[in-house]
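With one protein chain removed, the remaining protein chains of the complex are shown where they sit.
Chain nomenclature is as follows: A, B and C, assigned in order of appearance, with residue numbering initiated at 1 for each chain independently.
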Amino acid sequence: MRVSVIGLGNMGRAMAERLSAHGFELSVWNRSPVRAEGLAAAVRGSAAEAAGECDVVLTSLANDDAVRDVVLGSGAVLEALAPDAVHAGTSTISTGLARELAERHAERGRAYVSAPVLGRPDAAASGQLYVVAGGDARALARCRPVFESIGQRTFELPDAPQANLAKVIVNFQLAGTLELLGEVFALAEKGGLAPTRALEILSGTLLGSPAVEGYGRRIVEGRFEPAGFAMPLGLKDLRLALRLGDELNVPLPAGEVVQDHMQAALAAGLGQLDWSGLTRIVRRDAGLT
Amino acid sequence: MRVSVIGLGNMGRAMAERLSAHGFELSVWNRSPVRAEGLAAAVRGSAAEAAGECDVVLTSLANDDAVRDVVLGSGAVLEALAPDAVHAGTSTISTGLARELAERHAERGRAYVSAPVLGRPDAAASGQLYVVAGGDARALARCRPVFESIGQRTFELPDAPQANLAKVIVNFQLAGTLELLGEVFALAEKGGLAPTRALEILSGTLLGSPAVEGYGRRIVEGRFEPAGFAMPLGLKDLRLALRLGDELNVPLPAGEVVQDHMQAALAAGLGQLDWSGLTRIVRRDAGLT
Amino acid sequence: MRVSVIGLGNMGRAMAERLSAHGFELSVWNRSPVRAEGLAAAVRGSAAEAAGECDVVLTSLANDDAVRDVVLGSGAVLEALAPDAVHAGTSTISTGLARELAERHAERGRAYVSAPVLGRPDAAASGQLYVVAGGDARALARCRPVFESIGQRTFELPDAPQANLAKVIVNFQLAGTLELLGEVFALAEKGGLAPTRALEILSGTLLGSPAVEGYGRRIVEGRFEPAGFAMPLGLKDLRLALRLGDELNVPLPAGEVVQDHMQAALAAGLGQLDWSGLTRIVRRDAGLT
Partner (left out) sequence: MRVSVIGLGNMGRAMAERLSAHGFELSVWNRSPVRAEGLAAAVRGSAAEAAGECDVVLTSLANDDAVRDVVLGSGAVLEALAPDAVHAGTSTISTGLARELAERHAERGRAYVSAPVLGRPDAAASGQLYVVAGGDARALARCRPVFESIGQRTFELPDAPQANLAKVIVNFQLAGTLELLGEVFALAEKGGLAPTRALEILSGTLLGSPAVEGYGRRIVEGRFEPAGFAMPLGLKDLRLALRLGDELNVPLPAGEVVQDHMQAALAAGLGQLDWSGLTRIVRRDAGLT
């Protein structure tokens, strides 16, 4: 099976490595070709070239603008797709763009699947991502071997925008959970309960989840560098939720609290921290240093 | 081992049943003696009488005022305690009162342990509570058989106020999680993703916890009656956190969002709902009915 | 002095009437020419035509997109401007677009002034607007007769974006004041103090301002129709502030509270109300009907 990966950021590169190791016939493209070095893949000179010679093309790009440009604009991925190929977009984009991509592909008779992934690049490299894949049943079926290579589990949804909405929602719930942890740890610390004990009790009772355990430890230890998921990216994702709330008239006050703290973190020059570093602002507000 | 249970609300009654089934020699007191019917226990005419004849006395009372009255005031539990007895307070009270209780017991040479529990009465009846117990090591050791009867796990902390703070924190994190679930499900629903699918993806990835799974299902199904934990009690517990934040100057903006929604729920006449019914207000704000 | 008015919505039309009554030589354009009926003005067939034959052109358009289209895009106002003409943009637009307009005009050697106005159409018709005008001193001087015709007072600022920022700020403070009034009146009413008395005391002491008095009366009387400034427009203006806060990393939590309530108002189908009708949501949250 021929797979192309377009966009070799940390995540795209990790997915490409995994796919190559699993024996997929791989071609890749990245704006800066240096990111392709060392990959067992055919390195192509344009996104269209890579997209034109595969069964499944995975795009892994930074944001709505980049996707729009590479797929619909100058990158011409959509135009290049072979009739039987499926385009699986793994980028975290707005549900609005997902809808537009689905429509544009349909107009051209091509198959589009939104397939945002949950997890960090090391999870991609070890096949431990979660894939949330939305599209029609035939297209999903054709992508399955690819998703099974990079992920531990795939959630299938009947259309593309739903998959992007699901991703937006997971990240919203995550961001809100970081805020809550920040607040409870500040209260614990000022009240005389060691945050490590607070975390142990949260984790050991009803609140234990991979997010609470993993991020909880990071926060308790104040270990925000190197960032697993950098603050500006976290804020970008949170805003996908808030903007959708704007469009749909869904007030999201807890999300706005998180936004306030991420903005304050950026204003304080903490943009290089992991997004869980928003809890530094919660601590500062409580007079903890 | 002789155990007294003072206060036979739903939780006190369930703990008493469990302890009696495990062979503890039990005496009980409740303001309204009808709550003691059917218990294999000696029913006493006053809290002091019950407290005066046991190795461990468990108090299970509604709030700070009730504890203050029964233990330090007219109930005279503290005065009645035998020199070797331990008083284990399982009520969810403020850390301030916990500190005062510890001091007053110490002045009289008696042992006090704060032992708030996590879980509902049916968990008590089946020995599945979590017990967060704070006090000195000897007192904790003496209570252990009791805690092992009613609970699946005990977290031990070195003083009483820490245990109450831990309980306050767990309920704060829970309440905040309910709010987040309310917001994401409203966004999902208006955005075209079935909340059941959203929940499945949250639970199946990084956010899965007993709280997210159990409450998530309740919320998705809109099943808020009968209440597992009634709205006014949930608000009372949330306020223990907010009041402590007031004392310690720890701003808790996400907690305030939850408070707003619980107040609105009570103002809308939804006080009989489970506290997760605060999500009804989140839905209403989004124009969902 | 020849003046063109481009855009004859309620505000543009009222300004045109005023200018015509004051003897300015007037030409106008509106997408739908029916809006020009009855005006003592030359009605032109295109924005460019109107813009090409005047000393000062006033644009009065709905939002950033409309301004961009009419001035820089298909409307070609900028291209049509005579070398000595000044373009005075009275629309409430983002500071980013104001900056872009200033640059684009400068590149072409034309003068641009941002001149958003405060007040309603009836204030324009009677010359009682406030004009906040930003641009270079010569351009401002040339617009002065026009601004003195429509307004009671002009605030001059040294560049265009500052004027738009000032407008954004005034509307933000206004919106926040509406929210505060909603909260205090709800508290007064439930606490047993008639909102009219509360308003009288606010107005008669330190808080008295035209906004508190005028909007306060509207809110106390629940008189939200016909709208003086419709909810969706109010939300649009509030978002200009919030989006700028996003860009500049300025958290605006009180503004977010207002946004939540405006979203809830729209979700509840109250979009036809005056923006002060956001207080209906505050009342609903308090259980008042």
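In this section, a residue touches a chain if its C-beta (ideal position, glycine included) is under 8 Å from a C-beta of that chain, and two chains touch if they have at least 3 such contacts.
Everything numeric in this text was worked out from a predicted model, so none of it was measured.
Asks: Give the residue, chosen from C:Val113, C:Leu180 or C:Leu273, that touches the chain omitted from the document.
Replies: The one listed residue touching the chain not shown is C:Leu180.
Asks: Please give every residue of chain B in contact with the chain that is not shown.
Replies: Answer for chain B: residues 239, 245-246, 249-253, 256-257, 259-261, 263-264, 266-267 touch the chain left out.
Asks: Just the residue numbers, please: which parts of chain C touch the chain that's not shown?
Replies: That gives, for chain C, the contact residues 95, 118, 130, 132, 153, 155, 157, 161-162, 165-166, 168-170, 172-174, 176-177, 179-181, 183-184, 186-188, 190-193, 197-198, 200-202, 204-212, 214, 241, 244-245, 248-255, 257-258, 260, 282, 285-287.
Asks: State which residues belonging to chain A touch the missing partner chain.
Replies: Where chain A meets the chain not shown: residues 253, 260, 263-264, 266-269, 281, 284-287.
In this text, only the chains that are shown with their structure count from here on.
Asks: State which chain is most central when centres are taken as means of Cα atoms.
Replies: Central by C-alpha mean position: chain A.
Asks: Which chain has its C-alpha centre farthest away from the C-alpha centre of chain C?
Replies: Between chain C and the rest, the longest centre separation is with B.
Asks: With chain centres taken as the means of their Cα atoms, state the distance from chain A to chain B in Å.
Replies: Between these chains, centre-to-centre, one finds 38 Å.
Asks: Using CA atom averages as chain centres, what separation in Å is found between chain A and chain C?
Replies: 39
Asks: Can you work out the whole-Å distance between the CA centroids of chain B and chain C?
Replies: 53
Asks: Among the residues of chain B, pick out those that touch two or more other chains and give their numbers.
Replies: 253, 260, 285-287
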